[in-house]
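Here the structure comes first, spelled out in structure tokens, and everything after it is commentary.
Of the protein chains in this complex, all but one are displayed in their positions.
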Amino acid sequence: MFLQYLINGISIGSVYALIAIGYNMVYGILELLNFAHGDVYAVGCFVTLALIAAKQNVVVAILGGFAAGFLINLIVERFAYRPVRYSGRVTPTISAVGIAYIMRNVILLVWGPETFAFEIGIKNTHVKVGNIVFGTLQIYILLIAIALMVLIQLLLKRTKQGQAVLAISQSIPTAALMGIPVNRVIAAVYGLGAGLGVLGGILFCAYYESIFLGIGFMLGTMKAWMSSIVGGIGSLKGAVIGALILGLTESFVSGYISTAYRDAFVWGFFIVFVLIKPRGLFPAQISEKV
Amino acid sequence: MSVLLKVERLDKFFGGVKALVGVDIDVKTDEILGVIGPNGAGKTTLFNVVTGFEPPTRGSVFFDGHEITQRPVYRVCQLGIARTFQNIRLFGQMSVIDNVMVGMHSELKTSLLGIILHLRSHMSKEKGAYLKAMKILDFLGLHEVVTELSSNLPYGMQRKVEIARALSSDPKLLLLDEPSAGMNPQEALELMALIGEIRKLGPAVVVIEHNMQVVMGISDRIVVLNFGEKICEGTPEQVQNTPCVIEAYLGKEEESDASGN
Partner (left out) sequence: MQGSRSFFPKSLFFFIAALFIPLAITNDYHLRVVNMVVLYSIVALSINLIVGFSGQLDFGRSAFVGVGAYWSAIMMQRFGFPFLPAFLSAGMICALVGAGLGLLCRKSSFDYLTLITIGFNEMCRLIFLNWQSVTNGAMGLRKVPPPVIFGYVFDTNVRYFYFSLILLSLCYVLIRRITESKLGRAFQAIRDDPIAAAYSGISVPDYKVLNFAVGSFFTGIAGSAMVHYTQYASPYNYTLDESIYILQMVILGGLGSLPGSILGTALLVILPEISRTFYEYRLASVGLLMVFMMMWAPNGILGRQGVGEKVIGLARFLPVRRKAPQEKGRGVS
């Protein structure tokens, strides 16, 4: 059983990782809270669902969803986040909560609160090794997550655009003085973050073969946030590892302790972890000057 | 005059960066000590370590007979040290008078019961604190902006509020970190006079300054830091004429010649 839980944990962790990468791009790199991450990409996933229902090609549907998420976040960033970017920590957080609610209402209005079947042609074939079952899709997800993480790390370090992002994460005024188009870069990061979230969400829905409006907040925002904190703020590698740890914890708690109280225990462990290692496992260095 | 603050062989390393190296400083009660040095010399770090904001890598700090090395900031301040900051740190959403009254936090002894029942003992202490705060604000010429939100004030006044707050706890030692930063010459002169007045109220003062006119004018003694080390100490006249100090600020003679001097 242990191995089965392990496999399950890694699978679900990989999905979280994919979503966490998108979340961490904004949160980790720009240190800006992205409370609406989940709900924005949820809209993107529903767009994909709609495109599939309209008999579009799978690739088109996925790209459509990605584009939808990207665009929404661009707009949201421009009109809701940018005006309050320098207004402390409370104000932008509340703004983001507002956006999350609006997104949720949009899904509610257009699609409704029910759970829908999500078939995008990516079949999860089950492979049995001994008495452990795992799906091929799970492997793909893990590989994609790792590949994306590596790719983004490379892009950040090796390309001019990536350097721009890192510069902004250090100091916005300085970056601006260096001629970096701060607003455009931040918008792009938000957009990309949402797009990646959509991809993660799509894979999540494909895995469970269903979609409903709740995949946004709890899964996307909360789990992604937790993963980022466990892994270490400012570290993409940390986000992936944090996500895997989260998935494993969920799996083992569910298996060995209790399914009903699973989340309660996971939260409990998380709180204890945060108190012991507040900076996470692989933190980037930031301290406040006096 | 006895020694109020004793900094003994203080080291502070941030990884490979040596912010403070073997610093020995004595501050006597009633004196005004100036601390000067080029940027990055470790002056603010000195304040940070002395007050407990940062732990030292090595060395000790003694204040008023007690060892305060590594004691938490709030404890150190309760013992009688108050400080202002290079980048003003006011309570922006609070009024000027409230800012000053926060400074009295440790002396104002009130109980929860007194607060919620508005007991006479509590109310009279509050009133006493209020009057004292008003007096200090008056002394600093801030009586007109007492109820103003502190973040609404112009820079120079914010500085004064910070000083008022520091004074309200009747500190034995006042640490001022570049108080004249951002001030025009006129304001800086007023500040000099102010610090002279403050000195009459009691506390010893340590001032970090870049404005030579100010620091040379008010200090009894001066300590010079460079690259974390104390390179010189003495009266203003002595320090002004020490070659190593001149070198620290202006560089060696050859370099000046090279730039066409």
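Note that the chains take the letters A and B in the order they are written out, and that residue 1 is the start of every chain.
The working rule: contacts are C-beta pairs under 8 Å (C-beta built on N, C-alpha and C of every residue); 3 or more make two chains touch, one makes a residue touch a chain.
Everything numeric here is computed off the predicted structure, so don't read it as measured data.
Across A:Pro92, A:Gly234 or A:Gly247, the residue that sits in touch with the chain not pictured is A:Pro92. Screening B:Val3, B:Leu108, B:Leu189 or B:Ile231 for touch with the missing chain picks out B:Leu108.
The missing chain lies against subunit A, touching residues 33, 80, 83-84, 87, 89-95, 97-102, 104-106, 108-109, 222, 225-226, 229, 260-261, 263-264, 267-268, 270-271, 274-275, 278, 288, 290.
Touching the omitted chain from subunit B are residues 51, 53, 72-74, 77-78, 82-83, 85, 89-95, 97-98, 101-103, 105-106, 108, 110, 112, 115-116, 118, 120, 122-123, 126-127, 129-130, 147-149, 165, 169.
Please note the rule applied: only the chains that are shown with their structure count from here on.
In whole angstrom, the spacing between the mean C-alpha positions of subunit A and subunit B is 46.
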